[in-house]
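Taking it in order: structure first as structure tokens, then the write-up.
Now for chain A:
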Amino acid sequence: QDVVAVLSQNETGATSYNPVSATLLSVGAWLMYDRLVAKDENLQYVPNLAESWEEAPDGMTWTFKLKPGVTFHNGTPFTAQTVVDWLPLYKGSENEYLFDAIDHAEVVSDTEVKFVMKRPEPNLLYNLSTVYASIPDPAAFTELGEEFGVAEVVGTGPFKLDSFEIGNQTVLLRNDDYAWGPGDATGHPAKIETLTLREIAEASTAFLELKTGGVDMLMNVPTDFVGEVEGSGNLKLLELPGTDLVYMPINVTKPPFDDIKVREAVAFAINRQEIVEAVFGGRGKAADGFLISALPESQIAPEYRMTYDPERANKALDDAGWVKGADGIREKGGEKLKVTLWTQSDSIFRRLSEVVQAQLKAVGLEAEILTFDNAAIRDQYKTGEQQLAVRTYLWDNADILEWFFSGERLYYPNISMLNDPKAEELKAAAMTGAKNSAEREANFRAYHEYINSLYPYAPIYEPVQLMGYNTDRVTLPEPLHAARFNTLGFLQLEVKE
Partner candidate 1 sequence: MLMEVKDLSLSIGKVALLDRVSFSVDRGQVLGLVGESGSGKSLTALALTGLVRRIGGRITGGSIVFDGQELSDLPEPAYRKLRGKRIAFITQNPMSALDALKTIGDQVDQVSRLHLGLSRKAARAHTVDILTRLRIPEAATVARAYPHQLSGGMKQRVVIAMALAADADLIIADEPTTALDVTVQAQIVMILSELVKKRNIGLILITHDMGVVAQICDKVCVLYAGRVAESGPVWQLFDTPRHPYSAALIGCIPREGMAPGALKGIPGTVPSALNYGAECCRFASRCTRADALCHTTRPLPHSQGAALVACHHPQGTAAQPEALDV
Partner candidate 2 sequence: MTVTAPVPGLLPALRRSAPVQAFASWKGGVAGTFLILVVLGALFAPWLTPYGFDVQNLPGAFQAPNLSHPMGTDEFGRDVLTRILYGARTSLSVSAVAIAISLFCGMVLGASAGYFGGRFDRAVMVVVDLTWAFPEILVALMLVAIIGPGTTGTLVAICVAYLAQFTRLTRAQVMALKSETFVEAARGMGASNAAILFHHLLPNCLGPVLVAGMLATGDAIILEATLGFFGLGAQPPTPSWGGMMSSGSGLLFKGPWIIMFPGLCIALTVVAINMFGDALLHKLDVRERVRTA
Partner candidate 3 sequence: MSEPILALSGLTRRFSTGGGFLRPARSMTAVRGVDLQVARGDIVGVVGESGCGKSTLARLAMRLLEPSDGTIRFEGQDVTHLGGRALKSLRKKLQMVFQDPYSSLDPRYTVRDCIEEPFRALGELVPPGRIEDLLDQVGLPRSFAESYPHQMSGGQRQRVGIARALAYAPDFVVLDEPTASLDVSIQAQIIALLQDLHRQRDLTYLFISHDLGLVRYFCSRIVVMYLGSVVEVMEDPHAAPRHPYTRALMESSFVPDPEARATIVPLEGEIPSPFALPLGCPFAPRCPRVQDRCRSELPQPTATTIGRVSCFNPIEA
């Protein structure tokens, strides 16, 4: 009844399971904690620890009715008071922004808690459904301090922490008392007893482990191995819609990209379809905006979408005064159109960059690739020296726009260094100005469109999540009624004997 899974590349390197302060949490956090609400496969909110909820018409209070009989791993019961004690933990922490809009929480009864808001927050349910809103035992959290999430984890989730070795593996044990799972999985604990989450940096090692039965599933199969997995009789792929997006930030403050024409050219020079076909084996789709297509805010007017249009790209450059030289590289005033393109050392990043490099060269822009170690690149961005970069993010809410383009987050994460007064206004409206979801959606769409009109980035690709698993060993729930393979997936995962 043991299952070994390999974490996907973008979740490796997490240093803690502390939901309050960590900026990177692996799937383990989903499994050791619960959240008030969860999301189903259509991104609709479903009950998790909260049975039901109600928003006041003016949006200034939210009342959550909690499931009864929920206990933490250490036996402490989970009650309304727990939620009241939990919220203040975020004060001054990395993830404080999640609950910016909440003034305070009040106990209504043992199973009812009321959030009193500073302002309406249509996005509250989303925030409560993210992994960073996982609920630890506040008492244990305070007591353990920095050790919490590393040496010990006290949550209400379907698995308990057995051991955690940073950068190596996490071993989880089943929480036998668990009966409050989300959606279909409610009423029973997980079917597997232990779950080992391994981190394997080298993709081929991970694949070979799967192939030889050393591990039972890969949370993410790199595209290079898709063919191999499909070709092996006992291995199977599970394709889930992705929640990530690959794009290319353009530093609007660095010449030649201080000229919007040049940015526009870059945005239209990228042949996304070719990339999907050549680099990702036809899986996933070409991106034309900044948000994943499952989000309504991604549905923007066609004139704001960025697609492959080499003529437009060439024309933009011509208009900007960059003329093709003898070697095919454009020049202006004796200077070559040469920029740097930063990328990360993962092979897929490097490969993507190389294709982009070639595509940019086709319109006369020479990009010099600079590879940085994954862990080091963040510091590099803080210098603001980048011109182009290849990046990816994983988020399924439109507020990511604010994260990457807010004038208050220059250098990092606003690698594009966009600081535009009008964008700031639109951002404020989108983030805090909406009273309800519909209004919020409209505001974000306007913000998204305006950002696109400035070309501070070029969208590239929207991947799918490809899980690989050994059909001799495990049965995966199909269909999966969740947006991602986490709590629900592992609760329903079965082992073949």
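On the choice of candidates, all candidates are chains of the complex that A comes from, given by their letters.
We take it that a residue touches a chain if its C-beta (ideal position, glycine included) is under 8 Å from a C-beta of that chain, and two chains touch if they have at least 3 such contacts; residues count from 1.
What you see is a predicted model, and the numbers here were worked out from it, not measured in a lab.
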Of 1, 2 or 3, the one touching chain A somewhere in this complex
2
Show which residues of chain A lie in contact with candidate 2 when the two form their complex.
202-204, 207, 222, 224-225, 227-228, 274, 277-279, 344-348, 350-351, 353-355, 357-358, 368-373, 376
